[in-house]
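Note that one protein chain of the assembly has been removed; the remaining protein chains are unaltered in position.
Here is chain A:
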Amino acid sequence: MSRLRMLRARTSRARHAKTFVRRDWYRDGYICYVHRMIKGDNTASLLSMRGITKEFAGVKALRGVDLDVVAGEVHCVLGQNGAGKSTLIKILAGAHQPSGGEIFWQGEQREIPNPVAAIHMGVATMYQELDVVDGLTIAENIFLGHELATGGVLHRARAARTTRQLLERLGHGDLSPHREVGTLSAANKQIVSMARALSHDAKLIIMDEPSAVLDAEEVKNLFRVVNELTSQGIAIIYISHRLEEIRQIGDRITVIKDGASMASGLAVADTPTPELIRLMTGRNVEFVFPPRGELPADAPVVLDVAGLSLRGVFTDVSFEVRAGEVVGLAGLVGSGRSEILETVYGARRATTGRVSVDGKRLRPGAVDTAVATGIGLSPEERKSQGLILDEPIFKNVTLSSFARYARGALLNERRERAVTREQIEALELRPADPDRPAGTLSGGNQQKIMLARWLVHGTRVLLLDEPTRGVDVGARAEIYALIRRLADAGTAIVVVSSEIPEVLGLADRVLVIGDGHVLHSTPATEIDEHGVLDLVMKGTAA
């Protein structure tokens, strides 16, 4: 404890020093090093959850989870989609009440009846969908609900001053407290959310997949902030699908599978990755990319994109995709990757250039003709752009083709269900019930609905934007295998992913995108992650 106090003193001294000094400190990893030493003998438990269970109307979402968090650590919670991570978080945040089990906070047994109680206790939650208000300034957001005021009159200056201090604690003194939050990037919105947690004197911050919306550089910055927080004695519960991240940032891990903790408080450094995957999935598989088939030399060009531009986003993009070929677009977030896909699809209207399928030129900005000609898109945001969550699986699968099964204007739902059942069988979609609402499915199975939609429709070109976002490791391998199987059946496929290894492992050919330009086109086997990043860096500098 005393050493922690010492460290705090040093940190606060550093805080008052000039910014660059502090930055250097962290770059040396000095704080982290000292900090980790302290954690070694810090046994004071901050949070201890024992045998937590939760039932929703007869369905057991949690069957006994143990979680122990000590002050100043980054505790990772790992689990597949549907394992119960979100339920666990919501119990901690006071949004759900556990059906059984005990929660100890700093050694005392506690109940968390509602979200306000959680905040008062010192638990702050950063949900994936950040709960910041776009129309308010940073300072207003931070003091939302506990405004600094006397008799209803706000102390704007004091709020701004405190906000600045909080932001500096997070190493972001450059953000103005008066800036409107709607103008910030996702990464900076997270900073605001964290600052709000600090303003409540949070001792534990729960981060639900914070890196999902960030690019590589922003993730590094997030880690820097996380280190800064833990060095001030704040504990972090960090939830992520990405094992590499957990390796980098985590101290200990709790693995949840099927609503029960498989292992609690494993030291990250002592647990090999295959062991984690085994605990999480019950299988011994990492990412498995299926072998590439040999592309016949005479495979016809299916998708031909020539000189496509969208003003202010990307310029002069040209590429061809042949039948059976998988082309990957690699680049950083904001490089224009997703916009290129959406423009090819017609969801955005190209400024110049043309797109043809099988030699037929498409009308720009018309999704319906693109779909009719044989292009399918699985969008980046499955939930908001792809699926109708309250509607059953079969209506989602046949969303692009129900008119075809109809007799005249009369729907034929029996036929639609039958077609969906075939796809459920072929894609191993779970649960295997065509009438289950799509919103109740895991990320991997929702992705399968999107693939099934285009399989049923019979597309010639499939555009996949982040096909494995929010998909757990086990289901990823299945999605990869499916994509390859589709290609082998003659579909032309374009894949966009922010995970460069995924693009490299999945695609036959890779286009490196930087700053709205195609920087390089090469067979996937002739480039590695470093090569891609080098090109991107050079391209951006030029």
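Convention: a residue touches a chain if its C-beta (ideal position, glycine included) is under 8 Å from a C-beta of that chain, and two chains touch if they have at least 3 such contacts; residues count from 1.
Just so it is clear, contacts and distances are computed from a predicted model.
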{"item": "\"Pyruvate synthase subunit PorD\", \"Ion-translocating oxidoreductase complex subunit E\", \"ABC transporter permease\" or \"Electron transfer flavoprotein alpha subunit\" - which is the UniProt name of the missing chain", "value": "\"ABC transporter permease\""}
{"item": "Identified contact with the non-displayed chain, of A:159, A:393 or A:475", "value": "A:475"}
{"item": "Residue touching the undisplayed chain, where the options are A:116, A:149, A:388 or A:489", "value": "A:388"}
{"item": "Given A:290, A:490 or A:531, the one touching the chain that is not displayed", "value": "A:290"}
{"item": "Absent-chain interface as seen on chain A, which is shown", "value": "56-61, 79-87, 258-259, 273, 281-291, 345, 347, 367-368, 370-372, 377, 379, 384-391, 395, 399-400, 402-403, 406, 409-411, 428, 430-431, 437, 439-442, 444-445, 453, 472, 474-475, 477-478, 481, 501, 504-505"}
